[in-house]
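All protein chains but one are shown at their positions in the complex.
We just call them A and B in the order they show up, numbering each chain from 1.
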Amino acid sequence: MRAPSWVRVMLVHLVLLVVTVAALYPVLWVLKMALTPGQSFAVDPWPIPQTVTFENFAHVINTETSEGGWLFGRQLFNSLVISLSTAAVGLALSTSAAYALSRFKFVGKEAGMGAFLITQMFPGVVMLIPLYLLLDTMNLLDNLLGLVFVYATTSVPFSVWTLKGYFDTLPRELEEAAMMDGASRWQTFTQVVLPLATPALAVTGLFSFMTAWNEFILATTLVSKPEQFTLPIVLQRYVNDYNAEWGHFAAGAILVSLPVVALFFALQRYFVEGLTAGSVKG
Amino acid sequence: MATVTLDNLHKAYGETVVLDGVNVEVASGEYIVLVGPSGCGKSTLLRCIAGLETITAGELCIGGKRANERAPRDRGVAMVFQSYALYPHMTVRDNMAFALKVAKVSKKERYAQVDEAAALLELTPLLDRLPGQLSGGQRQRVAMGRAIVRRPDVFLFDEPLSNLDPALRGHMRVELKRMHRRLGATIVHVTHDQVEALTLADRIVVLDKGQVQQVGSPRDLFERPANVFVATFIGAPAMNLLPVIGEGETCRLEGLEQALPVSGTGAFTLGLRPSDMFLADSGIPGVVDVIESLGSEAMVHVTVGAHDVVVRAEEPVQVNSGDVVHLKLSTVHRFDGTTGRRLE
Partner (left out) sequence: MTALLLLLATASASEVTVWHSYSGAEQAALEQVADDWESTHPDDRVSLVALPFGGFDTKVDTAIPRGNGPDLFIAAHGNVAKWVLEGVIEPWTSDTTGIAPVGLDAFTVDEQLWGLPIATKSLVLLYDPSRIASPPQTTDELIAMARAETADGHYGLAYQAADPYFHAPWMHAFGAVAIDDDGTVSLDGDAQVQSFAFARRLAVDEGIAPTQPTGELVSRLYEDGDVTFVISGPWFTADLSRPVAAAPFPMVSETGLPARPYLTVDGIYQAKGAPSPELAQDLAWAIASAHGAQTRQDVGGQAVTWTATTGASPLVQTLRTQAETAIPMPTHPDISAVWEAQAYALRRVMRGSASPERAGREAQARFEQLQQKDVVEVSRSPYIAAFGVLLLGLVGMLVVRLRNPELRNELAATKWDYFWIGPAALAMIALVVTPFVLGAAVSLYAYQGGEWTFVGLSHFSDILLSRDFPITSPMSFFYTLAVTILWTVTNLTLHVSIGVALALVLREPWIRMRGMWRALLILPWAVPNYITALIWKSMFHAQYGAINKLLAIVTPGPGPVEFDWFAQFSTSFAANLATNTWLGFPFMMVVTLGALQAIPKDLEEAAEVDGAGYLTRLRHVVWPLLRPALLPAILLGSVWTFNMFNVVYLVSSGEPDGSTEILISEAYRWAFSRNNQYGYAAAYAVLIFGVLLVYSRAANRLVGRKVL
């Protein structure tokens, strides 16, 4: 297709710039609050800080436990362990299910796919307390494992949906070739299908990771030991009804967001491919 | 090497019947080509043999033993897919070695076998490449190599040459023939290309609408087609079919005053291969419509009565479009006017 005139090129770039600035504006604002000394809310609409200090970051990072331990490190570690485990467990649960839904023809398959999506419609509000009681019965309260299981299952429907869509686009002949080569269903799945599904696995893994990384309501309810707290719980404490430490909150928000943003950029190239397949095929 | 026997094989998806009582016996070491138009069930038949489709009814025996319920990997067959189905994330070497890997053959042993097969197919310099870095012909050879490495009793080829350009296809046909001779393997090859069938097969199975139309050597099929379908499907250009009415020693063609010098009674279909006619000074009259030149020969379309008849002629052809010509016949085929069956 022909390139349009330079006027149009410039105009489109200008519009793109405006939209991008609008999209980044709140992010820049958080950055400004984090870098500006003090705990007040930024009022100046100009999103570039006048004075730059890292004391808010230092405060958040250096917060100590009552025993003098490194609280931030501990909670960062918890968040990482929980989120990575959630991604792993979530993928383990959803890949095989998505593959079965994509390839097999068993009784109740349609209903099964429907059921996974229907759970997306459950309003979370009423599930909090029953979930607490259930985990208590299973002895998984105050247990990071319990949190991982809850997050992982929460992420399953979307993962199954995305992965199934992606599996649908993979040519069946490859699997048939593997079967002719003597591979079992499971070998075919692990050695041929999964390596080919890397984009979708990366995307669903990232979303499972995010489910756990950003969540605080369940985390607050299901865990009561500070040594098991995750980062969002800590962040929550900076802004409450009585006082708002905006500087600390902003610094914390950036620290919490940073790993996810980094993962987003790292896995970006998989996004377009990994997500769309799911959506195209449904 | 093994025999393959299909005994009254049926395959249906719900109400749709794809294979309707197929009987074929493939001898050990035989090169069998399944040919037919698209949708005739030939690929399904191959997949039934491979074990990729379940058989609705009838029996499949490989090496004399019932194989209906056996898993693909237990049937001793290898398959080359139309798309080649090479694993995109594995190198050529790993693609070829995959079957041995899942069979738990030691790494040393399997690479030795891969090297051997690669040498045979001249793939040695490509072993460390990924399929995406290969040309179509190279991929085709890798797919062959992958099948060879398994040392199967039966090779199944599903349109293996259809994704190649014509020149390469001709070359690969020769390669396949050579490979068959060297390995002495039983091969079941599916194609819609009758040239491939004629050049490669020991015997050809012609399928249409899920039923076997004829089984025989290429010669048989060409010279004694069992019915109108086989007659038109085998041979290029296709046999001319003319509805005629026999009058004892001669017969009549609609729109033509002169009787044709072909004996027969009642209504029947007259089959004339383009190569079984020649232009002469006298004989059946017609008007030249179009001339297709093919270099050493030409196909002359002649309007005879109300029908278009294709005649092969040696180049240089001396006639022009619009000329009145006469045809002489050498061999003729007669088919039942209603059933289409060959009349002897």
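The rule we apply is simple: a contact is a pair of C-beta atoms (placed from the backbone, for glycine too) under 8 Å apart; a residue touches a chain by one contact, two chains touch by 3 or more.
It should be emphasised that the depicted structure is a prediction, and the values quoted were computed from it without experimental measurement.
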_Among the chains present in the display, which ones are touched by the chain that isn't there?_
A
*Write down which of A:35, A:60, A:87 or A:150 is the residue touching the left-out chain.*
A:150
_Sole contact to the chain not displayed, among A:101, A:144, A:174 or A:192_ = A:101
*Could you tell me which of A:53, A:198 or A:236 touches the chain that is not displayed?*
A:236
*So which bits of chain A touch the chain we can't see?*
1, 3-4, 9, 12-13, 15-16, 19-20, 23-27, 29-30, 38-45, 66, 92-94, 96-97, 99-101, 104-107, 110, 112-134, 136, 141-142, 149-150, 152-154, 156-158, 160-161, 165, 213-214, 216-217, 220-221, 224-226, 232-233, 235-237, 239-246, 249, 253, 256-257, 260-261, 263-265, 268, 271-273, 275-282
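Definition applied: only the chains that are shown with their structure count from here on.
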*Mind listing the chain A positions that touch chain B in their complex?*
171, 173-174, 176-184, 187, 191-192, 195-196
*asked:* Help me check something: in the complex, which residues belonging to chain B touch chain A?
replied: 50-52, 71-73, 77-79, 81-83, 85-89, 98-99, 102-103, 146, 150
